[in-house]
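Every protein chain of the complex appears in place save one, which is left out.
Per-chain residue numbering starts at 1, and chain names A and B are given in the order in which the chains are listed.
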Amino acid sequence: MSGVLYVYAITDSLGGPTVIGLHGAPLQRVASGPLAAVVSEHPRAPEPDEDTLWAHEQVVEELMESATILPLRFGSSVAGPDALTAMLAERREEFLAALERVRGAVEVSVRGELPPGDSEDQLPQAGAPGGPEAPGAPGSGTAYLLERAERERRERDAAELVHRPLAALARRSVPPANGADPRHFKAAYLVEEGALEAFGARVGELNAELGAVRISATGPWPPYSFVGERSP
Amino acid sequence: MNGHADPTRRSKLLAGDPDIVPVGAELDRLDGALRRRVNAERESLEKGLAQLVLTVIELLRQLMERQALRRIEGGSLTADEVERLGETFMLLQERMTELKEAFGIEDEELNLDLGPLGRLI
Partner (left out) sequence: MSVARGQALRQRDVSLLDLVDRLLDGGVVIHGDITLAVADIDLVYVGLRALIASVETIERDAGVSLSASTPALKASAL
């Protein structure tokens, strides 16, 4: 058989309403023990353009409506069903655990702007002409690190004001990255389906409560950020 | 056409005001990411290698700097060690700026997704 099996998701559910795959191809299930991979056959793996990405997402969301699923990364394809059943058998425990982690919940992405700190002006810059901030001047190294520490603390505090109340409403979360641009807030939350509306409301409240902070949320998404072995 | 197949039904907004989200730079990067995955030309391959190397250096620099800060907070470094580390990091930062200029690489291009660790920049 030439062509590939393109994989959308892994599930522990037997069936559901008929869903059509990319380019009108019918979906099939490749089973291994309690797990099944949902696939469709194509001559070649699909390319990641905007329309195809949305079409892929459409398929995964439809699958999610009637079963707990682990969404695959876009572009995941295998030569044939044997490679797939082998992989499902080898990683069975990992996938079963991941399914339990995400059952009954959806992912919400939150992005936004945090108030800009004024620390950039004060940060001792290496190589500034003359002055105590130049490397080699006594205490300049210490001043540099202390200013870094202070700036980090301020950034962490600002992000916490947004992250903590949202994380409290979620089963799990991917907090904003430590080293990330402090002006851009970006986090992901695994929210119980029943708590989705309340979560959205809280986002709106935070916008009103924390004047200088402006965030927006997208979702519900399949739980892409919560399926990995090292995921939160 | 139903669902996301219809281009007018591609909003996943749940709450808040998307107008304020600074997406400009990321959309440019997204454009690049999509193109990169489709075809890597020789030119972008060479620049990509410089990007790769500098990203690794930047990753290590940030990790080490963060470790130094943790240890200062934990009080496990002498004042002299703090001073020496700080001096070195200042010089490293200077060097990185020079290297980025030499290769014509912007900060955003050194970004890296570390999964659960978030983005590098």
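Just so we're on the same page, contacts are C-beta pairs under 8 Å (C-beta built on N, C-alpha and C of every residue); 3 or more make two chains touch, one makes a residue touch a chain.
Everything quoted here is computed from the prediction, not taken from an experiment.
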item: Residue among B:Lys12, B:Arg61 or B:Arg84 touching the omitted chain; value: B:Lys12
item: Which of A:Ser40, A:Thr142, A:Ser173 or A:Ser216 contacts the chain that the document leaves out; value: A:Ser216
item: Absent-chain interface as seen on chain B, which is shown; value: 10-13, 18-19, 21, 23, 26-27, 30, 33-34, 36-37, 40, 44-45, 48-49, 52, 56, 59, 63, 67, 70-71, 76, 112-115, 117
item: Residues in chain A touching the chain absent from view; value: 7, 10, 48, 50, 53-54, 56-57, 70-76, 78, 87, 95, 98, 107, 109, 111, 216, 218, 221-222, 224-225, 227-228
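To be clear about the criterion, only the chains that are shown with their structure count from here on.
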item: Complex contact set, residues of chain A against chain B; value: 47-50, 54-55, 57-58, 61-62, 75, 108, 110-113, 124, 126-127, 135-136, 139-146, 148-149, 152, 174-181, 183-184, 186, 196, 199-201, 203-204, 207, 214-221, 228, 230-232
item: Partner chain A, residues of chain B touching it in the complex; value: 3-5, 10, 12-18, 20-22, 34, 37-38, 62, 65-66, 68-69, 72-73, 79, 82-91, 93-94, 114-121
